[in-house]
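The complex appears here minus one protein chain, its other protein chains still in place.
On to chain A.
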Amino acid sequence: MLIVVSMVTFGIFFVVPQWAGATPEAMASRYVGRAATPETVHLVAERLGFNDPVVVQYGRFLKGLFTGAEYDYGAGVEQCPAPCFGYSFISGQPVWPDLVDRIPVTFALALGAAFIWVVAGVSVGVVSALRRGSFFDRVAMGTALAGVSLPIFFTGMVSLVVFSYGLGWTPPGGAWTDLSENPAQWAYNLLLPWITLAFLFAAGYARLTRAGMLETMGEDYIRTARAKGMRERDVVVKHGLRAALTPILTLFGIDFGLLIGGAVLTETTYTLPGLGQFAILAIRNQDLPQVMGVVLIAACFVVLANLIVDLLYAWVDPRVRLS
(Lines give C-alpha, C1' and ligand atoms only; values in the text may rest on other atoms or scores of the structure.)
Protein backbone atom coordinates (compact mmCIF):
# COMPACT_ATOMS: atom_id res chain seq x y z
CA MET A 1 0.00 0.00 0.00
CA LEU A 2 2.70 2.44 1.03
CA ILE A 3 4.76 1.37 -1.97
CA VAL A 4 1.85 2.29 -4.21
CA VAL A 5 1.61 5.64 -2.45
CA SER A 6 5.29 6.31 -3.02
CA MET A 7 5.01 5.33 -6.68
CA VAL A 8 2.03 7.59 -7.28
CA THR A 9 3.71 10.50 -5.54
CA PHE A 10 6.91 9.95 -7.45
CA GLY A 11 4.95 9.62 -10.66
CA ILE A 12 3.15 12.91 -10.16
CA PHE A 13 6.24 14.91 -9.34
CA PHE A 14 8.87 13.36 -11.61
CA VAL A 15 7.38 11.21 -14.34
CA VAL A 16 4.39 13.29 -15.41
CA PRO A 17 6.35 16.53 -16.01
CA GLN A 18 8.84 14.61 -18.16
CA TRP A 19 6.05 13.00 -20.15
CA ALA A 20 4.50 16.35 -20.61
CA GLY A 21 7.65 17.44 -22.39
CA ALA A 22 9.82 18.86 -19.66
CA THR A 23 13.45 18.23 -20.50
CA PRO A 24 15.95 17.12 -17.86
CA GLU A 25 17.30 20.65 -18.03
CA ALA A 26 13.86 22.12 -17.32
CA MET A 27 13.55 19.80 -14.31
CA ALA A 28 16.97 20.79 -13.09
CA SER A 29 16.33 24.50 -13.58
CA ARG A 30 14.08 24.39 -10.51
CA TYR A 31 17.08 23.41 -8.44
CA VAL A 32 19.37 26.19 -9.50
CA GLY A 33 18.99 29.91 -9.34
CA ARG A 34 17.57 32.00 -12.13
CA ALA A 35 21.01 33.34 -12.82
CA ALA A 36 22.52 29.96 -13.63
CA THR A 37 24.08 29.45 -16.99
CA PRO A 38 22.82 26.68 -19.33
CA GLU A 39 26.04 24.80 -18.63
CA THR A 40 25.36 24.77 -14.89
CA VAL A 41 21.79 23.64 -15.46
CA HIS A 42 23.00 20.82 -17.67
CA LEU A 43 25.54 19.76 -15.07
CA VAL A 44 22.94 19.76 -12.29
CA ALA A 45 20.52 17.75 -14.41
CA GLU A 46 23.28 15.21 -14.97
CA ARG A 47 24.22 15.07 -11.28
CA LEU A 48 20.60 14.78 -10.07
CA GLY A 49 20.10 11.99 -12.59
CA PHE A 50 17.24 13.44 -14.64
CA ASN A 51 18.75 11.82 -17.74
CA ASP A 52 18.50 8.32 -16.26
CA PRO A 53 15.59 5.97 -17.03
CA VAL A 54 12.50 6.51 -14.85
CA VAL A 55 12.96 3.19 -13.02
CA VAL A 56 16.46 4.17 -11.95
CA GLN A 57 15.21 7.55 -10.80
CA TYR A 58 12.45 5.91 -8.78
CA GLY A 59 14.97 3.47 -7.27
CA ARG A 60 17.14 6.37 -6.21
CA PHE A 61 14.12 8.15 -4.76
CA LEU A 62 13.16 5.08 -2.71
CA LYS A 63 16.74 4.55 -1.60
CA GLY A 64 16.78 8.13 -0.41
CA LEU A 65 13.67 7.51 1.66
CA PHE A 66 15.01 4.42 3.36
CA THR A 67 18.77 4.80 3.58
CA GLY A 68 19.43 8.42 2.81
CA ALA A 69 21.04 9.94 -0.24
CA GLU A 70 24.19 11.65 -1.25
CA TYR A 71 24.11 14.71 -3.44
CA ASP A 72 27.23 15.47 -5.40
CA TYR A 73 27.31 19.21 -6.05
CA GLY A 74 30.68 19.10 -7.67
CA ALA A 75 32.14 21.27 -4.93
CA GLY A 76 31.53 18.53 -2.37
CA VAL A 77 29.23 15.67 -1.37
CA GLU A 78 26.18 16.55 0.71
CA GLN A 79 24.80 13.87 3.02
CA CYS A 80 21.04 13.74 3.23
CA PRO A 81 20.11 11.29 6.01
CA ALA A 82 17.11 8.96 5.72
CA PRO A 83 14.30 9.55 5.19
CA CYS A 84 15.51 11.90 2.52
CA PHE A 85 12.90 14.03 0.77
CA GLY A 86 15.51 16.27 -0.74
CA TYR A 87 16.16 19.92 -0.03
CA SER A 88 13.85 22.87 -0.10
CA PHE A 89 14.29 25.08 -3.17
CA ILE A 90 13.82 28.14 -1.03
CA SER A 91 15.70 27.60 2.19
CA GLY A 92 18.07 24.93 1.04
CA GLN A 93 17.29 23.00 4.21
CA PRO A 94 16.44 19.28 4.13
CA VAL A 95 12.65 18.77 4.00
CA TRP A 96 12.30 16.03 6.58
CA PRO A 97 13.30 17.90 9.77
CA ASP A 98 10.93 20.74 8.85
CA LEU A 99 8.13 18.25 8.37
CA VAL A 100 8.87 16.54 11.67
CA ASP A 101 8.68 19.88 13.44
CA ARG A 102 5.16 20.42 12.16
CA ILE A 103 3.70 16.98 12.79
CA PRO A 104 3.03 17.58 16.53
CA VAL A 105 1.00 20.70 15.77
CA THR A 106 -1.29 18.98 13.29
CA PHE A 107 -1.45 15.90 15.45
CA ALA A 108 -2.46 17.87 18.52
CA LEU A 109 -5.06 19.77 16.55
CA ALA A 110 -6.53 16.62 15.01
CA LEU A 111 -6.46 14.55 18.19
CA GLY A 112 -8.11 17.17 20.38
CA ALA A 113 -10.75 17.99 17.81
CA ALA A 114 -11.41 14.29 17.19
CA PHE A 115 -11.94 13.69 20.89
CA ILE A 116 -14.45 16.54 21.09
CA TRP A 117 -16.34 15.66 17.94
CA VAL A 118 -16.62 11.96 18.71
CA VAL A 119 -17.85 12.53 22.25
CA ALA A 120 -20.19 15.36 21.28
CA GLY A 121 -21.39 13.92 17.99
CA VAL A 122 -22.06 10.44 19.31
CA SER A 123 -23.84 11.58 22.45
CA VAL A 124 -26.00 14.08 20.62
CA GLY A 125 -26.82 11.40 18.05
CA VAL A 126 -27.79 8.89 20.74
CA VAL A 127 -30.03 11.32 22.59
CA SER A 128 -31.60 12.45 19.31
CA ALA A 129 -32.37 8.89 18.32
CA LEU A 130 -33.88 8.06 21.71
CA ARG A 131 -36.04 11.19 21.66
CA ARG A 132 -36.84 11.10 18.01
CA GLY A 133 -39.05 13.97 16.91
CA SER A 134 -38.60 15.86 20.18
CA PHE A 135 -37.56 19.49 20.48
CA PHE A 136 -34.00 18.44 21.30
CA ASP A 137 -33.86 16.20 18.25
CA ARG A 138 -35.01 18.98 15.93
CA VAL A 139 -32.65 21.59 17.33
CA ALA A 140 -29.73 19.15 17.30
CA MET A 141 -30.35 17.99 13.76
CA GLY A 142 -30.83 21.57 12.56
CA THR A 143 -27.54 22.56 14.16
CA ALA A 144 -25.92 19.50 12.65
CA LEU A 145 -27.10 20.50 9.21
CA ALA A 146 -25.56 23.94 9.74
CA GLY A 147 -22.37 22.31 10.99
CA VAL A 148 -22.02 20.15 7.92
CA SER A 149 -22.77 23.01 5.56
CA LEU A 150 -20.68 25.82 7.03
CA PRO A 151 -17.07 25.77 5.82
CA ILE A 152 -14.30 26.08 8.37
CA PHE A 153 -12.97 29.35 6.96
CA PHE A 154 -16.36 30.85 7.77
CA THR A 155 -16.93 29.39 11.23
CA GLY A 156 -13.25 29.85 11.99
CA MET A 157 -13.27 33.54 11.08
CA VAL A 158 -16.51 34.18 12.93
CA SER A 159 -15.22 32.40 16.03
CA LEU A 160 -12.01 34.43 15.92
CA VAL A 161 -13.93 37.68 15.55
CA VAL A 162 -16.32 36.84 18.37
CA PHE A 163 -14.23 34.96 20.92
CA SER A 164 -10.72 36.25 20.32
CA TYR A 165 -11.05 39.84 19.15
CA GLY A 166 -14.53 40.54 20.54
CA LEU A 167 -14.78 38.88 23.89
CA GLY A 168 -11.09 38.20 24.31
CA TRP A 169 -11.71 34.77 25.81
CA THR A 170 -9.34 32.93 23.51
CA PRO A 171 -5.97 33.88 22.06
CA PRO A 172 -5.91 35.27 18.52
CA GLY A 173 -4.69 33.17 15.63
CA GLY A 174 -1.07 32.13 15.39
CA ALA A 175 -0.68 31.25 19.05
CA TRP A 176 1.22 28.04 19.54
CA THR A 177 3.05 26.73 22.59
CA ASP A 178 4.82 23.42 22.84
CA LEU A 179 3.09 20.84 25.02
CA SER A 180 6.33 20.23 26.86
CA GLU A 181 6.74 23.93 27.63
CA ASN A 182 3.37 24.73 29.12
CA PRO A 183 0.54 22.20 28.81
CA ALA A 184 -2.15 24.61 30.06
CA GLN A 185 -1.13 27.29 27.57
CA TRP A 186 -0.91 24.65 24.85
CA ALA A 187 -4.49 23.56 25.44
CA TYR A 188 -5.73 27.13 25.85
CA ASN A 189 -4.22 28.15 22.51
CA LEU A 190 -5.72 25.17 20.74
CA LEU A 191 -9.17 25.43 22.32
CA LEU A 192 -10.83 27.53 19.65
CA PRO A 193 -9.42 25.59 16.66
CA TRP A 194 -10.42 22.34 18.39
CA ILE A 195 -13.99 23.44 18.90
CA THR A 196 -14.41 24.94 15.45
CA LEU A 197 -12.95 21.90 13.74
CA ALA A 198 -14.95 19.54 15.95
CA PHE A 199 -18.17 21.42 15.14
CA LEU A 200 -17.67 20.69 11.46
CA PHE A 201 -17.18 16.97 12.05
CA ALA A 202 -19.47 16.44 15.07
CA ALA A 203 -22.42 17.32 12.89
CA GLY A 204 -21.81 14.39 10.56
CA TYR A 205 -21.18 12.02 13.44
CA ALA A 206 -24.39 13.09 15.19
CA ARG A 207 -26.40 12.36 12.07
CA LEU A 208 -24.68 9.04 11.47
CA THR A 209 -25.06 7.96 15.10
CA ARG A 210 -28.70 8.96 15.14
CA ALA A 211 -29.44 6.92 12.01
CA GLY A 212 -27.50 3.93 13.35
CA MET A 213 -29.17 4.04 16.73
CA LEU A 214 -32.64 4.30 15.23
CA GLU A 215 -31.86 1.14 13.32
CA THR A 216 -30.23 -0.92 16.08
CA MET A 217 -32.71 0.03 18.79
CA GLY A 218 -35.38 -1.72 16.74
CA GLU A 219 -33.41 -4.96 16.58
CA ASP A 220 -34.55 -8.16 18.26
CA TYR A 221 -31.50 -8.33 20.51
CA ILE A 222 -32.46 -5.02 22.09
CA ARG A 223 -35.79 -6.58 23.05
CA THR A 224 -33.87 -9.56 24.44
CA ALA A 225 -31.67 -7.25 26.52
CA ARG A 226 -34.75 -5.57 27.95
CA ALA A 227 -36.35 -8.96 28.59
CA LYS A 228 -33.32 -9.87 30.71
CA GLY A 229 -34.18 -6.98 32.99
CA MET A 230 -31.30 -4.75 31.96
CA ARG A 231 -31.39 -1.10 32.90
CA GLU A 232 -32.42 1.02 29.94
CA ARG A 233 -29.15 2.96 30.04
CA ASP A 234 -27.15 -0.27 29.72
CA VAL A 235 -29.44 -1.46 26.95
CA VAL A 236 -28.75 1.73 25.01
CA VAL A 237 -24.99 1.88 25.57
CA LYS A 238 -23.89 -1.74 25.75
CA HIS A 239 -26.24 -3.22 23.19
CA GLY A 240 -27.55 -0.38 21.03
CA LEU A 241 -24.53 1.89 20.69
CA ARG A 242 -22.10 -1.00 20.51
CA ALA A 243 -23.84 -2.27 17.40
CA ALA A 244 -24.17 1.20 15.85
CA LEU A 245 -20.47 1.93 16.31
CA THR A 246 -19.12 0.14 13.23
CA PRO A 247 -19.97 2.71 10.53
CA ILE A 248 -18.84 5.50 12.86
CA LEU A 249 -15.48 3.82 13.20
CA THR A 250 -15.10 3.58 9.43
CA LEU A 251 -15.85 7.23 8.95
CA PHE A 252 -13.52 8.14 11.78
CA GLY A 253 -10.63 6.30 10.16
CA ILE A 254 -11.03 8.26 6.95
CA ASP A 255 -11.58 11.64 8.61
CA PHE A 256 -8.79 11.33 11.11
CA GLY A 257 -6.31 10.04 8.56
CA LEU A 258 -7.04 12.96 6.27
CA LEU A 259 -6.84 15.42 9.11
CA ILE A 260 -3.44 14.42 10.46
CA GLY A 261 -2.14 14.76 6.93
CA GLY A 262 -2.84 18.46 7.38
CA ALA A 263 -5.92 20.36 8.46
CA VAL A 264 -5.21 22.87 5.72
CA LEU A 265 -8.12 25.25 6.18
CA THR A 266 -8.09 25.23 9.97
CA GLU A 267 -4.35 25.75 10.18
CA THR A 268 -4.51 28.54 7.66
CA THR A 269 -7.42 30.24 9.41
CA TYR A 270 -5.78 30.12 12.83
CA THR A 271 -2.22 30.42 11.47
CA LEU A 272 -1.08 27.24 13.20
CA PRO A 273 2.36 25.98 12.13
CA GLY A 274 1.14 22.53 11.13
CA LEU A 275 1.46 20.31 8.08
CA GLY A 276 -1.48 21.95 6.32
CA GLN A 277 0.04 25.39 6.55
CA PHE A 278 3.37 23.92 5.48
CA ALA A 279 1.71 22.43 2.40
CA ILE A 280 0.09 25.74 1.47
CA LEU A 281 3.39 27.60 1.81
CA ALA A 282 5.21 24.94 -0.18
CA ILE A 283 2.68 25.06 -2.98
CA ARG A 284 2.72 28.85 -3.06
CA ASN A 285 6.53 28.80 -3.31
CA GLN A 286 6.45 26.00 -5.88
CA ASP A 287 8.84 24.20 -3.59
CA LEU A 288 8.53 20.73 -5.12
CA PRO A 289 10.53 18.67 -2.61
CA GLN A 290 8.51 20.14 0.25
CA VAL A 291 5.18 19.53 -1.46
CA MET A 292 6.24 16.00 -2.22
CA GLY A 293 7.23 15.39 1.37
CA VAL A 294 3.90 16.64 2.69
CA VAL A 295 1.93 14.58 0.20
CA LEU A 296 3.87 11.45 1.04
CA ILE A 297 3.47 11.96 4.78
CA ALA A 298 -0.24 12.72 4.44
CA ALA A 299 -0.78 9.62 2.33
CA CYS A 300 1.09 7.53 4.91
CA PHE A 301 -1.20 8.83 7.65
CA VAL A 302 -4.33 8.01 5.66
CA VAL A 303 -3.06 4.50 5.01
CA LEU A 304 -2.03 4.02 8.63
CA ALA A 305 -5.32 5.32 9.99
CA ASN A 306 -7.24 2.96 7.74
CA LEU A 307 -5.06 0.06 8.77
CA ILE A 308 -5.74 0.78 12.42
CA VAL A 309 -9.46 1.08 11.71
CA ASP A 310 -9.44 -2.29 9.95
CA LEU A 311 -7.82 -3.85 12.99
CA LEU A 312 -10.31 -2.14 15.30
CA TYR A 313 -13.10 -3.39 13.08
CA ALA A 314 -12.21 -6.96 13.83
CA TRP A 315 -12.20 -6.11 17.49
CA VAL A 316 -15.59 -4.40 17.36
CA ASP A 317 -17.38 -6.88 15.10
CA PRO A 318 -16.42 -10.50 15.81
CA ARG A 319 -18.13 -11.63 12.63
CA VAL A 320 -15.33 -10.00 10.65
CA ARG A 321 -12.67 -12.10 12.36
CA LEU A 322 -13.55 -15.31 10.56
CA SER A 323 -13.42 -14.02 7.03
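For the reader, a short list of remarks on this structure follows.
Operating definition for what follows: a residue touches a chain if its C-beta (ideal position, glycine included) is under 8 Å from a C-beta of that chain, and two chains touch if they have at least 3 such contacts; residues count from 1.
Assume contacts and distances are computed from a predicted model.
Of "Phenylalanine--tRNA ligase alpha subunit", "Cytochrome c biogenesis protein CcsA", "Dipeptide/oligopeptide/nickel ABC transporter ATP-binding protein" or "CidA/LrgA family protein", only "Dipeptide/oligopeptide/nickel ABC transporter ATP-binding protein" is the UniProt protein name of the chain excluded from the display.
Touch with the chain that is not drawn comes from one residue among A:206, A:225 or A:291, which is A:225.
The set of chain A residues touching the chain not shown comprises 219-221, 223-231, 239, 242-243, 316-319.
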